[in-house]
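Missing here is one protein chain; the remaining ones are kept as they sit in the complex.
What follows is chain A.
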Amino acid sequence: MTLTQQIIIIGCVVLGTLTTRFLPFIIFNNDKETPSYIKYLGYMLPPAVFGLLVVYALREVELTTVSSFVPEMLAVGLIIVLHYWKKNMLLSIAGGTIFYMILVQMVF
């Protein structure tokens, strides 16, 4: 690819990303009242999206061999325990991540 072609490709990726981010705001702009169905979705979507992101982050986990899912399972388990216990976001994230690193580097 020439430099110009590369710039065009990157430009298309930028344009695609901008489209996905701006489209809802262009369709439902400030001037008119947001339809009640969209308001309902805006209210209901965040918890569902957080669920989607959890699954997205763990999408490569396979149940085929022990080392391919046990570290993730244990680390997520620890995060759940830590978070219910201390309710401290940074502690839960740091604890889970360090535990996961120990598991994949030294145990599995």
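As a working rule, a residue touches a chain if its C-beta (ideal position, glycine included) is under 8 Å from a C-beta of that chain, and two chains touch if they have at least 3 such contacts; residues count from 1.
Basically, contacts and distances are computed from a predicted model.
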| item | value |
| --- | --- |
| Chain not displayed: protein name in its UniProt record ("RsbT antagonist protein RsbS", "Carnitine transport ATP-binding protein OpuCA", "AzlC family ABC transporter permease" or "Dihydroorotate dehydrogenase B (NAD(+)), electron transfer subunit") | "AzlC family ABC transporter permease" |
| Interface residues of chain A (partner: the chain not displayed) | 1, 5-6, 8-25, 28, 30, 34, 37-60, 71-72, 75-76, 79-80, 83-84, 87, 89-90, 92-94, 96-97, 100-105 |
